Each structure stands twice: as C-alpha cells, then as structure tokens.
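The next block holds one structure in the form of structure tokens; read it before the comments.
For this depiction, one protein chain was excluded, whereas all remaining protein chains were kept in their positions.
For reference, chains read A, B and C in written order, and residue numbers begin at 1 within each chain.
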Amino acid sequence: MTMTLPSPAKSVAKRDGDAARDRSTWLIDRAPFLIACGMLAVLVAIYGTLREGVFTFEELNLDTAAAMTLLLAATGQTIVLLRGGIDLSIGGMISLGTVLAATQFGGSPLQVAFAALMIALLGFAIGVCNGLLISVLRLQPFLVTLATWSILSGTALMILPTDGGQLPDFWMAFGNASLLGVSSSVGLLVLLILFWVWFRGTRLGIEIRATGSNQRSAELSGVSILRINLLTYGLSGLFAALAALYLTTQTGTGSPTIGKDYILPSVAAAVIGGISLFGGRGGMIGTIVGAFILTIIGNLVFVLSVSSYWQPVVSGVILLIAVLASSLAEKSARRSLS
Amino acid sequence: GHAEAEAKKYKIYLSNNFVGNDWRQQMERVANVSVSKGPLEGRVDLKIENVENTVQAQINSLNNIIRSKPDAILIDAGSDTALNPTIKKACDAGIVVISFDQVVTEPCAYALESDWKRIPAVMAEWMAQQLGGKGKVFVDRGLAGAPISAALEKGYLDVLKKYPGIEVVGSYNGEYALGPEQAGVASLLAAHPQVDGILTQGYGSGAIKALQDAGRTIVPVVGFTYNSSALACAKTEGAKCILGSNPAYLSSEAIKLAVDILDTGKKPAERHVLVNGDFLATAPFKSELYPDAVTQVIEIGKNAFPDAPPGLTLPITPDWVTITAAEASGS
Amino acid sequence: MELIEAVGISKRYGGIVALSRADFRADAGEVHALLGENGAGKSTFIQILAGIIRPNGGTLHLAGRAYQPANARAAEAAGIAAVFQELSLVPDLTVAENIWFRREPLSPIGTVRKRREREATLALFDRYRIPAPAPTREVRRLTLAERQIVEIAKALSRDPSVIILDEATSALPPRETEWLLQLSQDLAAEGKLVIYISHRLAEIRQIAQRVTIFRNGATVATHDTAAVDDETIIADMLGRRMDRLYPPRIATATDRTALKLRGLSVGDRLADIDLDLKEGEVMGVAGLQGHGQRELFQALFGVSRSRGAIEVWGKPVAIRSPRDALVGRDGIALVPEDRRSHGLLLSKSVRENLTLSVVPRFTRFGFLSRSRERALVDEQLRTLQIKAGTPDQLAGTLSGGNQQKVIFGKMLLTQSRILLLYDPTRGIDVGTKGEIFRLMRDLAAKGYAILFYSSDLPEIVNVADRVAVLRNGKLAAILSGDDISEHRILREAMVEARAA
Partner (left out) sequence: MNALLARHRAVLLAYLGMIVLLLLTSFVSQGFLSGSHLRTMAVLSAFIGIVALGQTFVIIGGGIDLSVPWVLNCAAVLVTLMANGADGPLIYAIPIALAGGALVGALNGFGIALFGVPPIIMTLAVNVILQGGILIYTGGAPTASAPPLIQFLAVGRIGPLPVVVLIWAALAVAATLLLSRTAFGRYLYAQGTSATVAEFSGVPTLRITVLAYTLSGFTAAAAGILLTGYTAQAYLGMGDPYLFTSIAAVAIGGASILGGSGSYIGTIAGALVLTILTGLLPALNLSNGALLVVYGVVILVTVSLASDAVSDFFAVMTRSFGRRDNAQS
C-alpha cells in the first residue's frame, strides 16, 4: 500500500470523546446499584413519614444493629459472589460460631478476646477448606458448601443440642455500647465500608473480580485459581464467624440452628445491591444498601400496621416493586444510551 | 379501682415467629376470637405480628413493637434464649411480657406453657402399660435444636428407662409435620422387622399411616391432640393411642394473664404458668405418675370431629370463654 | 544457535492431533511469520511457547537453554509475551487494570495507585504510539478491535524480548493494522523477536524476513520471504495449488430492492442513512474504525435500537430483536463481529451451534429429527471444510478459523436471503477464504443480497459490487465500478477527518 495514513498518534485525541461515553456507560453499568440506593431512599422517606423520629441517630443505631449480622454474612457472600461462586456453608458457620462463643467464652475480657479471635480464625480455616474442596475435587461450590453447611450445623448441634449458654455481660455491653449517641454497630458499619474501600483496591480484590469476570482470562494472566478459591471462601468463612460473634452480642446465647436464616438473605442482599450471580460485577456498598432495604421493609410493614396475614404479602410486594423498578430503569437507561 | 380498670383498653402485641402450620393459625385465630367476646370483649386492642421463622426477624419485630409502647407483649418465641436481651429491654420499658407455647428463659417474662414434664411422662407410662413393660419402640425427636423437642424426648426416655424390657430401637425427626413423621417411621420400619410401639411428638396418625403402608400390624402410638389424630385413632381398626394436648388457646390464656396483670397490678406467684389440657386415649387410662391427669376416651362427635378440618387442635376452648370449632377453624 | 529452537513438538487432545512434528527456529531481530491453514496447529504451538499448555513431546530451547515453562508466569519471566487469538482480557476490568493486571503499582497499604497506573498506561500508549481507548474504559464495552489493541499494549508493557502476535490484525481496521505492521518492524529493529501469525499474505510480505509453514500439525518448510513467491507459500500451506483468491465479479444484481433504508439512525453514532441493497448484489461497507459500520449491522439485526424506515423485500418492517430479523428466507441473517461472545456456544458441540438458528427446520411434529439435523450439519462441514474431529466436538476447542467457519455455516443454514457479513473471513485461511468469496458470489447469483464489511480492505475492493463508505456515522459515498479502490475508499472515509 502506498497510501500514507494519518498518524495513528492522532487517534489519541479520540480519547476525550471516549471519556464522555465512558461516564455514561459508567452510570449504566452501575444502574442496579444506583437505583437500589434510590429505592432505599424512597423506602426510608415513606418510612419517615409514617413514623416519628426516623431521622435520628437512635433509628440509625437500631436499624444498623438489626442489619449488622446479615451485613457481615453478606460481606463474605459478596466476595464469593464476585468470584463467581456461592457459599451456603455460612449458615453452618454462623451457628457453630455462636455455639462456640456461648460455650467457650468465660473468664477475663482478655480470654474472651482470645477465644473470639480463635473463632474468627476457625471461620477462615473452614472457608479455606471449602475453597480447597472446590478446587481439588473440581465440584460446584453449591454442592460443596451445601455439604459443609450440613457438617458445620451438625457440629454445632453436637456441641449444643438446643439454644443455650450465656455470654458474659461485658461482651454484650460491648456490642451495644454507644459513644455520643452513635452505637458500636454504626462504628462497625463504618469499619466495614472502610474495609471494602481498601479491599476493593488491593491486588487481591482485583484478582477476585477478574476471576469472577472471566476465570480463563485471569488464569492466562497468571492468577492461581486455587489461591483465589482458598482466599475468597476463607474470607467468607471469616466474615461468617464475625457475623456469629456480632449475633451473640445481640442474643447473648449460642444457637445451633440460627445460621440458616442468613443464607438466602445474604445472597438476596447482594443481588438487590446489584451483584451478578455470574461474578465479576458489583460491590459491597450495594450489598449494604440491599441489606438495609431488607431491614427497612420489615419496619415499613410494621408501621403500615397491616393485618398479620397480609404482612408477608406486603413485604414481598415491596421487595418486588423495589427490584422491578431498578430492573426497568436499568433496562431503559441501557436502551436510551445504546 | 376496679371500675377504672374495666374501662381501660389495653394495647397488646402478639409476636409470633412462625405462621406456617395449623397450630399457629388456630392459636392466632383463637386469640382474636377471645378478645372479641366474653370477659375480654372490648378490653384489648390486639395486634399480631408474624415473622418469617427467623430469630433475627423476631428481634427486629420486637424492637419495633417496643418502640410503639404497648401495654403488653405476648411472644411465641423462635428461641428460648436468643430473644432474652430484647425481652429485657421490653421489661425495662415497663411492658408486661408473657412468653407462651415456646417460652423464653428471661426471668422478667412470664412463661405460659403446657407441662412438658407431665405430658411425655404420662404418655410414656401409658405406652409401657400397653406393652406390658416389654418391647421395642421408636421415638420421635421432633425438630433438631428445638427446646420442646428436647424436653419431650427426654421425658419419654426418662420414663421408658424405668422399664428394662423396653428398648428404644430407633429415633427419627418428625418435625411436627405429617410428611417427615410418615417418612421417618417408614425408614425405621425398614430397618427394624419388629416394633411394638411408637412415641411421636407430632400427629401419630402419620405413624399409623406408615404402618399401614408397610403392611405392618398397628402398634400402640403416642401423639398429640389433632383432630386428624383423634379420628385416625378412633377409626383405624386395632389402633391404640394416647394423645397429649398442647392447646392452641395458650394465646387466649396469655392474653387473659396479661389483662389480669395489667388490671390488678398483681403478679402471679410463679413465673411459670402451666396449662393442662386433657389427654385423649382410645381406652380409659389412669396415670400413676400424675394421678390428677385427666384422660378422656376418644369419641367421635364429642372430641373428634369428622366434619372439622383434620388440622384442628383439641381441646378448642378454655373454660372462661366459649370458642366454637367453627370459630377455631375459621370456617 | 537461534533464540528459539523447537524440535519435534507434538500435542494431542484425546484422539485429536493438534501438533505432530512441529519444528520452529527463529532468531532475535527478525519478524518471523508462522503460516498454515486453519487448524494447522499454529495457535497450539504458540500456546506451548507461552506456557499455557504443555506439549506431549519434543524439545524447546530458548537462547540455547532448555525451556519448559510450567505456566504463563514462567514464560513471562523468560521474556515471552503473547497476544492470543482468543483474546484473554478480563471483561469487567478497565483498560489500565487489564494492562497492569497483577503488576499494579501499589501504595504502602497495598492498594492500587490508580493515577500512577493511568499515567503509566498513557506513557505506554505514547511510547509505542498505541491507538488505544481511554485507560478508564471497561473492556466489556470495547469493540473487538479496541480489545485487540489493548491486548497488544498489555504484551508490550512487559517489555518482552519475544513478542508473539496470533492473528493480531484479523480484527484491526486498516489504519491500526498499518500501525501494528510498523511497530513489529520497529521491535525487530530493536533486536526483539516478533513471531507473527496471519492469514494475510500481503502483511507477511511487508514485514517478515522468514516464514515457517505448518500443515496438519507438522512443519512443512521455512523460507526467506524474499526468496519465495506466494504460490509456493500457498501450496506449502494447503498441500495443493490454489486458483485465484477472488472470484470474477459478475454482476448479478437485479432491479428488486432487497433492503431499503431511509433515514436510519442509531443514537448519535449513525445518522440518516439512505441505502438500497439490490437482490443479487454484494455491497461492501467501509469506513474508519468507529464510524458507524458496527451500528449499521447491529441495527439491521435488531441488536441496537434504531430510528428511521427499513423495508425488506418491499415490506416495511420493525426490527427490534434478532428474532424479528431471522424470519426464514425473507429474513436477515448476521455473521457477528465477536464470535466468542455473540456467535458461539463454546461449551456446546459444533452440531448444536450450526443448527441453533434453524431448529424448526429439522423439527417434525414437535420433535427433532437427528438424521435431518445430521444431514444439514454434514453439508455445512463439507462446504466450508470445517476441521472438526466429529460434529460433536465442542465449538470452543476448534481452531479460531474453524470457529469462524461454524458461524458462517450457521448463518448460511438460516437461508435468509439478506446476509449481513461483519468480517466473515476473520481468521480464515486463504484456501477457505477463496471458497467463501466464491460462495458469496454464488449466493448473489441465486438472488441473495449481501452487506459485507471486512477489516481487510482489499477484500471489499475485490469482492463488492458497490461500496458504501461511512464517515462520522453518515453515508459519505457509494462507490461502484472502477471507482472501487483502496485509495478512493480511504479518501472518502477520511476527507473530513483530514479537514478537522
């Protein structure tokens, strides 16, 4: 070809136009999350008009405490979902964690702190086992964690056949303490957000997202899938253990069957917040919004004062409307910009 | 004074952790009926809050209830201990808290329940008598992790232990539902060519059905006073049963207790309040362990109703108000 | 001693032999082309070099030392960087995140320094004059060509001593292709080894010093490019002589209008297109990267929302989804740009892929007829010479060119008489390319109407009856007859760009 082409470097100028398009697609890509935020705002607004004193720290403290166990469980679940997996075993881990806390916590605060640390580490170790089984046996995470869920629940039931055991008062006081009207739960929420902001930016955080987005590509770039599995499920186990510890500050007891209550809601919170079950997309902030939506719906149904049989219907319908709205808005946003 | 108290209408919340079975349905309906007539008519503004069978949801719901400052909260609890800190908060806020059916251990709340010591003891005693102190039995363990299940199982085993000739050859989890009861007994029947009695925590009729399906002879069965159980025992040839009662009107009793406490300001002597329903059996039975336990003989039309729904729990009504079968079943 | 010496490399997948006795020698400072028909084993070979798969036999030496990379990382450490045919970027990461993946600049608390990363990306782009998209864009949203360029940038960022380009130009438009050819030569001049795989002989003539030719998994010959003519190379590749690549252009267009567009617009990327595609006509679509060709094809297939009027065989239609387009013989069928995410079910068999769009054609009383399906499949396997072990081989395990053929076959089976061919010969070897062009002409003669885009401009020049040139989303010119030349097309495509 004899023709001289314009200098390719010129196309660098094109990047400015790119950037504008970039911003609009950025918005579309985050539509599920953004609209989840919008829905939460709408729900809170409705709630606020129906009940007095909603816009107070007291309300924030209460709602955060109500959502926190789910939030911690959902944090781990979010990490696993981002990797394109799922962790049902958090149900067993939460049960086991509360049971261990109820039976092993005793003595001085220092001893309790040590025991709590051990429970957290145990959660991590159990998660690592999940990751190992998934990698080594090359089985679906659904099946592996279904099995370990059962094993962990069984272990919890062997230690405590029914709810029981008493947590030390200072432990529970610690969980419900407040400073200047802000409870430790809200503090924990802030920590959780900080953790996520940090974690998302780390190399591991990127590797997890990459593996969930396209495992083969990640592998080609040198990511060790085994390591990612060990760490994601490990973190999920760790957060399940933390959820268990937090839960004991609210219930003051060990509960060998309580964990199952958090399995589906943890996935639901993440999905409402914009996480795809196919991995790679979304983040923890969305999950937090999702968990709060689920909690606020409960409050809303209470203040709406509907008769008992209608309560599940109303909560289901609110959930559906919330998600439907975001799905529709996302669809139309995508269409108008494509 | 009394007159003043009469005039006052109390705001009472009933927090129920689970709606998904017939017993809870009847319990809620009976609660509503008992504040709409009889001595409590017009006295109570009753609100029922159901949650989806999770402790967390019940804690959240209780927190909402506490914030609306009712006079009393009645709780059918999802856990006997995990709600304690929340209940303590309610008590501290001056609210009368009565736990019923599945009660809690929190000392500030009253615990109104069936006598979970007496019921299994009397029924196990009946079983031992049926077997002549010798034979192989299956025992239902109820629902894993549930305190009442543990209490019933322990009650059965404690009495059976006194009869060296009786051997517990298998246990299953009946989960208070017909399907699991029937499937559990069926599995055990496969493993054990011989069985002489079955102590369920649920219907008992599921066990009888499993025996029939497997082509076995009908052995003595222990169950609870559901209409379907009473009917199955009465109608099945050769069936021998005793049925313990956990009346669904525990809720009415809890409301009454709450109103009494609120009216009089007087607290019952005991935190634990036991409600004793009559046993039903296929033949007269006199307990030696609990001589005051009453056993009625099952009689169609009197305490078993072919026209009423099978899921109805008997007895239907407490003695201080009249609740009809139709009202209890909502039909 | 040469930089890379491979002797007797073999690789089997179950019963399929991908490589049997592959020898390959290449030295630093050269652009060394690797040629061979589809499925000859080129990609397999370079995947072995890059440590992705392990050979079953043979020896490899790198700079005189035995070289057995255990994984991709080991190959990277040895200074080998590859741009794979099946792109390996992570869709949900941005351009910059992909380029520096696992080598990100970290802050003391272990987080990625995004600014630093972005600057490094721009510096990289400037250093090699890479025409890449903005570093902050998510790869998921990039076009194939853009992704290809990011992939090249990623390889360059490692500063490798051996850089492997597996059909890196197959998706690139002319301008970007020119850039890459220049870059390859520059890299070789710097003393690096560039291993260059392409089915475009012209490119190879332009830059490669030597060519090695594979056939059926074995090395046939290595030539000095200057000392060998095209006929010999093609004969080595195919094992036979080939008649001319481009069939004679016999005008078969009739007066009937197959596709009539009036004021067709897509967002702000395609505006007011008026176009008439005749029965029996092959119309080329040309333009610079991102000037609306993609949107035109997507709109006609119902993938993008469009405004304006579309008439198909004289009937006004609304095409809101591919289902609206694919309506049998009177419909419109598409060979999509991105074969892996839009065209193929990689984990399903070749058979299922070929027939997915025409399931009703072999359904009787609601049931599939296996034998009728088999007949359809066998016909396509034969016509397009698809190299698959059995029709039940998974599509994802076919060579790149053969995957493309499956997509072409899948489209042919729909019998739609309006064909939208978006780069249909991408990655297809010269032998089959000729077959496909002949097929296109035959179809045109049978009354089909074809809209044809190719990233390889000469193909458009030599095959199309008329060429629609797009510029900035508008129809810049419709060329026909002798006006059709690369020169003229590029001029029409760029006039305004030059003025700006």
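Rule of thumb we're sticking to: a contact is a pair of C-beta atoms (placed from the backbone, for glycine too) under 8 Å apart; a residue touches a chain by one contact, two chains touch by 3 or more.
On a predicted model such as this, the values are computed, not experimentally measured, just so you know.
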Omitted chain's touching partners, listed by label: A, B, C
Residue among A:Met68, A:Met172, A:Val186 or A:Val271 touching the omitted chain: A:Val271
Residue among A:Leu27, A:Ala45, A:Leu117 or A:Leu139 that touches the chain left out of view: A:Leu139
Of A:Asp29, A:Asp261 or A:Glu330, the one touching the omitted chain in the full complex: A:Glu330
Sites on chain B contacted by the missing partner chain, in the whole complex: 19-22, 25-26, 28-29, 52, 141, 144-145, 170-173, 177-180, 182-184, 186-193, 205-206, 209, 213-215, 227-228, 309-312, 329-331
Residues in chain A touching the chain absent from view: 86, 133, 136-140, 142-144, 146-159, 161, 256, 264, 267-268, 271-272, 277-278, 309-317, 319-320, 323-324, 327-328, 330-331
Residue numbers in chain C that touch the chain omitted from display: 301, 303, 321-323, 325-326, 334, 336, 341-345, 347-348, 352, 356-357, 359-360, 363, 366-368, 390, 392, 410, 414
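The definition used in the following text is that only the chains that are shown with their structure count from here on.
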Chain contact graph, described as a line, ring, star, complete graph or other shape: line
Most centrally placed chain, judged by C-alpha centres: A
Chain centre separation (chain A, chain B; CA means) in Å: 38
Centroid spacing, where centroids are CA-atom means, of chain B and chain C in whole angstrom: 72
Overlap residues in chain C, where contacts from two or more other chains coincide: none
For chain A, residues contacting two or more additional chains: none
Residue ranges of chain A touching chain B (in the complex, touch as defined): 62, 66, 69-70, 157, 161-165, 172, 176, 247, 250-253, 255-258, 261-262, 295, 298-299, 302-303, 305, 307-309, 311-312
In the complex, chain B residues that touch chain A: 16, 19, 28, 47-50, 52-57, 59-61, 63-65, 67, 79-86, 144-147, 149-150
Complex contact set, residues of chain A against chain C: 1, 3, 5-9, 11-12, 14-15, 18-19, 22, 25, 29, 198, 201-203, 206-207, 209-210, 212-214, 216-223, 280-281, 335, 337-338
